[in-house]
Structures are given as structure tokens and as C-alpha cells.
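Notes to accompany the following structure.
The complex appears here minus one protein chain, its other protein chains still in place.
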Amino acid sequence: MVIEFVYAAAILMIVGALGGVLQTRPIDKFLMLAVLGDGLISIVATFGYLDVAMASSFMTFVGIIIMMIGLVRVLEIRKMRGELG
Amino acid sequence: MISATGTLPLISFYLGLTLVLIGGLGVVFGPKTSTEPIVRIINLTVPSTGVALIFLSYNYTLAMLTFLSVNPILYIIMIRAIIRLEEMGGFTS
Amino acid sequence: MNEIIAIPIAATLAWLNFVIIDIWMGLPEAPGVRGAKAIGKSIEKRGGDLGGGYFSGNIVCSPDASAGTLLASCSYYGFGGPEGGLIAALFVYLGNRMCADPGYAGTTGALTITFIIWIASHFGITANYFIVGIVIAILTIQGLYHPLSSKLIGKMAGKMNRKVIK
Partner (left out) sequence: MIEETIISCIVIYMVLRLFITQNRLERMPYLNVINFGVAAVITLKNPSPLGAIASMVYFILATVGANAIAFTISKVKEIEHGD
């Protein structure tokens, strides 16, 4: 019996989507988005398009970094204005 | 268990449709999207990944690559708008 | 060689390689970056050892000898010869520089696992068994139960005279 990796990648993407939508704190969501990107890259590599896999790994990395910079900046502004406990 | 290599585009297509459905409902009705606007941008990542997966199932590689490359530019503009709105006084609705 | 016998031997060799080189290069002594310190403190709060926590955090936050072992065996399998290990060592060095982490643990681990695979391939244990072996080895350190594995790493670090620097 052989378990192909496509099923593991499908579970990876569904768990990443459900966790990314249903978590409430913004910092918890980034980790689930990283899991979603891992599933996408593994499905692309199973198709055999390796150049697309390299480029998409770079793009998910850049997207996560940009969102984290935005989140830290928003929290700093809220702390500066005294709205955060 | 049946082999997955023959039915790979089918799995990719239905997975993409599922992700678009979950992500679309999450962007509109998700928890805390009305009070904290950055949560809505983070939820927007899920349907964009689903659309990229549907592109992949039809072997439109160049379209998928362009779509994935345009997404961070979109995020830069939206995050900039949110920071500007936060500087001006925050959300009230 | 039969794969039921070959996979445990490869997993044992990979486990010994990356744990000994990481401890010898001083990973349990101090956290390299800021996220590693937070992960180490979290593992200590849940009932583990502080040195093992720093070890685990340093593995998560920068490519060290475990990444060197995985990438060198992948590259050996892809290129089909020992010249893949040198390319993997170059990539791991670049990754270490990107993470702003000083130290040459990754490069040393990649070169030693290349030598180990070159020797073991004469006895029938080829590089694809080492790829599975390093995944199993990293599962026993990071995945199963953090307090027990961190206490094991702390005990080994105390025996090799690499304790936490206050």
C-alpha cells in the first residue's frame, strides 16, 4: 500500500485554509498561511513544474513578510496613541 | 487505494474550488473582520491561492506565475492604505 | 540492501551526525537570533531544559547542521554523485548569512554527511534512504514531546562541556 503525497498536500491546504480563516488573532494567522503556501508548493512540485515551485516559494515568502511589517506598524501606532492595554 | 498520478488535475481543480469557497465566505463573514481591517487582508490570501490552484489544473503556468507575482504588490498598496487610515484616527464602523 | 534494514541505519547515522555537530558548534550555549530565545524560554516554561530549548530554537530559526544534512543528501541524490554535497554546502552558507547568524555548523554538517554517504553507498545504503532518515531524525527531536527531547539534548550538552552561558 502506497500513500501518495498528493493526499498529504490536500490535507495541508485544507487545514491551512480553515485555520487561517477561523483563528481570531492576526499573529496566529501567519503560521497557517505558511502551511497553506507549503501545500501549494508541494502540489506544484508534484506536477513537475520546478521553476514555478521556486518562484511561488519566493512569492509566498515576500507576501508574509509584507503583511508582518504592516501588522507591527499598526500595533506600534495603536500603542503610541494609547489605545492598547 | 487508486493511484493519484492519473487524477492529479481533478484533485487540483476541486481543491481550488473548495479553497475559493472557504476563503470567499471567510473574507465576507469571518470573525473580527469588521473591527480589525488587517484581518480581512490576511483572509484574502486564501481565495487567491485557490485561484492559482485552478490555473495550475489547466496547465496555465504563465498565468499562475503572473497572478502570484501581482499579489504582493496588491498587498503593499492595501497595507499602506490601512496604515494611513490608522494614523488618521482608526476605524469607527 | 533491504529497505527495512537500510532506513533505521540511515536514520541513526543522520541523527548522530547532526546532533553531535550542532552541540560541538555550540548551539545550546546561546540563542543566535531573537526568536530562538523566545522558543527556548517557552520550552523551559513547559518543563524542559533551557539548553535543549535554545538548541531547538536555533534549529527552527536558521539553517544549521540539520539543514546541511537534509540538503546535502537531497543534492547527492539529485546530482548523482559527491559533487552535489559541495553545492549544498555553498547554499547552506548563503542561507546562514541571510539569517544573520554567525557560525559554520551548516557547512560542516553538509561536508561530513557527504563523506558518510560516499562511504555508505559502497555498502548499499544509497542517498534516498538518508533523505527519509533525516526526516525521521528531525521528528524525534522537534515533533514528539518537547520536554523529554530537550532534557536529552541538555544531558548530552553537559557531557560535551557545552552548557548554557549565563
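The chains carry the letters A, B and C, assigned in the order they are written, with residues numbered from 1 in each.
We take it that a contact is a pair of C-beta atoms (placed from the backbone, for glycine too) under 8 Å apart; a residue touches a chain by one contact, two chains touch by 3 or more.
Since we're looking at a predicted model, the values are computed, not measured.
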Q | Contact list for the unshown chain, restricted to visible chains | A | A, C
Q: Among C:M25, C:L111, C:I125 or C:I138, choose the residue that contacts the chain missing from this document, as touch is defined above.
A: C:I138
**Q.** Where the unshown chain meets chain A, residue by residue
**A.** 1-5, 7-8, 11-12, 15, 18-19, 27-28, 30-31, 34-35, 38, 41-42, 45-46, 48, 50-51, 53-54, 57-58, 60-61, 64-65, 68, 71-72, 75-76, 79, 84-85
Q | Chain not shown, touching residues in chain C | A | 3, 7, 33-39, 42, 46, 56-57, 59-63, 66-67, 70-71, 74-75, 77-79, 84, 87-88, 91-92, 94-95, 98-99, 128-129, 131-132, 134-136, 138-139, 142-143, 146
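As a working rule, only the chains that are shown with their structure count from here on.
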Q) Which chain lies at the heart of the structure, taking centres as C-alpha averages? A) A
Q. Just how far, in Å, is the C-alpha centre of chain B from the one of chain A?
A. 10
Q. Cα centroid separation between chain A and chain C, in whole Å?
A. 25
Q | Length of the line joining the C-alpha centres of chain B and chain C, rounded to whole Å | A | 35
Q: Provide the list of chain B residues touching at least two other chains, using ranges where the numbers run on.
A: none
(Q) Please output the residue numbers of chain A that touch at least 2 other chains, ranges allowed. (A) none
Q) What does chain B use to touch chain A in their complex? A) 1, 3-5, 8, 11-12, 15, 18-19, 22-23, 25-26, 30-32, 36, 38-39, 41-43, 45-46, 49-50, 52-53, 56, 61, 64-65, 68-69, 71-72, 75-76, 79, 82-83, 86-87, 90
**Q.** Residue ranges of chain A in contact with chain B within the complex
**A.** 1-4, 6-7, 10, 13-14, 16-18, 20-22, 24, 26, 29-30, 33, 36-37, 40, 43-44, 46-47, 49, 52, 55-56, 59-60, 62-63, 66-67, 69-71, 73-74, 77-78, 83
